[in-house]
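One structure is given here, and the rest of the page talks about it.
Selected chains from the complex are presented in situ; the others are not included.
Should a chain be cited, it is by its letter among A and B, assigned in written order, with residues numbered from 1 in that chain.
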Amino acid sequence: MKNFTSFADVDDYRVLLNKALEIKADPFGYQHVGRNKTVGLIFFNPSLRTRLSSIKAAYNLGAQAWVLNAGADSWTLEMADGAVMNGGTQEHIKEAIAVMSQYCDVLGVRTFPTLKDRDEDYQEVVFRKIMQYATVPVISLESATLHPLQSFADLITVAETKQKERVKVVLTWAPHVRALPQCVPNSFCDWFSEIDWIDFVITHPKGYELDPKFTKGARIEYDQRKALEGADYVQAKNWSSYKDYGQVISNDPSWMLTPEHMAGTNDAKFLHCLPVRRNVEVSDAILDSPNSLVIQEAGNRVFSMQTVLHELLS
Amino acid sequence: MKNFTSFADVDDYRVLLNKALEIKADPFGYQHVGRNKTVGLIFFNPSLRTRLSSIKAAYNLGAQAWVLNAGADSWTLEMADGAVMNGGTQEHIKEAIAVMSQYCDVLGVRTFPTLKDRDEDYQEVVFRKIMQYATVPVISLESATLHPLQSFADLITVAETKQKERVKVVLTWAPHVRALPQCVPNSFCDWFSEIDWIDFVITHPKGYELDPKFTKGARIEYDQRKALEGADYVQAKNWSSYKDYGQVISNDPSWMLTPEHMAGTNDAKFLHCLPVRRNVEVSDAILDSPNSLVIQEAGNRVFSMQTVLHELLS
């Protein structure tokens, strides 16, 4: 593995998953790998979970970390090649990323989608430039279209809790009050459609179809009840439309997950990447039930990051 | 000790105080306790001394630390149980605190009072919820009503400088230009009224009486000169009214501490938690005199925190 930006960067997910379970069982057992290493973390967008879990992962591995809030510091980057920089941009991304590569051994970067220009977002214009100019391995801390550390943490959570060989995992769209990116659901599909021991089903209202390059032919079932039948795991998440890009095309409250919705499942465990809008996306009864794995899932963000750091720094 | 939020959490203050003096004498001698531990520090309010002294305390103990400026990151928490989160709040405190507990071994949190709703403040509504949802030990970095790390540092300062068995310590109200919380004086009373080798006296203009649950029957003397007579230590601090909650009911400049006020004391040492408004709360002559212990007192914030971390991580 040279960088970590999507499922495609993973040589063999089974090996990576086993390493994660090993590291979780012995979090401080790999500190020779992180010794004298520094993890750089750049956020162009606010972050709570990713920031703190990445720092903890670095510490567990015996490494150090620094964080730069590129967004908050009103430090504006020029992205265009050949630009005459006589306006508001203060530094070209070419120098910025090359310089920051001098101050760390691996660079985690969070960018974000415009939700306006689909081509720009889905071509990952900003993230590709970062990859181009970085001289150390790059980890996506969430990009315009994907959030692979989250999906890997989700996979760890399913793997360590499943009670049988094959399990059915359902990704269900949920209502929200704002228009959200597709990163988390795209990435969930990118990973979960590839796992041989998972029957993966996606459910959402019509018009919320995700980019087929991430769903990869996975079953889409528009009837939420039908989709949830026999599910062992249910991941709920809102996203805005890919087709009518960035739009909220409907916000049907009947899609909010409640215990009634879970009735037809196989006593399914509940997943959500957090933060969650209680009683809008999911009811209190789901989040507060013993079947909810959301805190454990958030805890596994440490181990997905630590495993990726382990691979890239080894 | 399971958490550290007030004097009542301390099993035996003599043991804790002795440990602090031991740790100060050998600050790096306890690093086995902090090894592979991470201290999480969450600020809902700006901080200078508490932030930096807590980080230093973690480092001295061989631990790592991370800081989250919850206030600055426009990251709004829902506090109400059962809320339908379709408004401005983005995450319920229930998930936020449980998740952050996954990323550290002990959680320091600073909250702040409304200074408007006394019941809400004095019931420590926010801090109690944090305690409820945290799954690691919690340290108050100042709450709506108390600031125990400051009081413990004050006690260390008195203990290490006193020249005789029993000492007289006076807490005096001081003028200010703004309405300040009662946390520091409440907490000073909470601690100093319990110390058997301290004669503790509180002095302030009428109307500035603190909550009796913290003053615990300590002597209140409205005549500042009389209160200061024979004092070995004087701690000055402004606070707003508890009775007329959050109000500045008088701001008598004659209460500003000057060398004249100190004339009747036993050549008293001067204490202040800082920051201090020079020539408003206290005159330059007091702060710049050799009797001022304010910098040493601020330095002891490292050792009060380090001792508490030592207890909670042992």
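Definition applied: a residue touches a chain if its C-beta (ideal position, glycine included) is under 8 Å from a C-beta of that chain, and two chains touch if they have at least 3 such contacts.
The shown structure was predicted, so the numbers you read here are calculated from the model rather than taken from an experiment.
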Ask   = How many copies of the one sequence build the whole complex, if 2 are shown?
value = 3
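Operating definition for what follows: only the chains that are shown with their structure count from here on.
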Ask   = Rounded to the nearest whole Å, what is the centre-to-centre distance of subunit A and subunit B, using the mean of the C-alpha atoms as each centre?
value = 40
Task = Report the residues of subunit B in contact with subunit A in the complex, numbered from low to high.
result = 36, 38, 40, 64, 66, 68, 72-75, 78, 82-87, 90-92, 94-96, 98-100, 102-104
Request  = Write out the stretch or stretches of subunit A touching subunit B in their complex.
outcome  = 27-28, 46, 48-49, 51-53, 55-56, 59-60, 72, 177, 274-280, 284, 287, 294-295, 298-299, 301-302
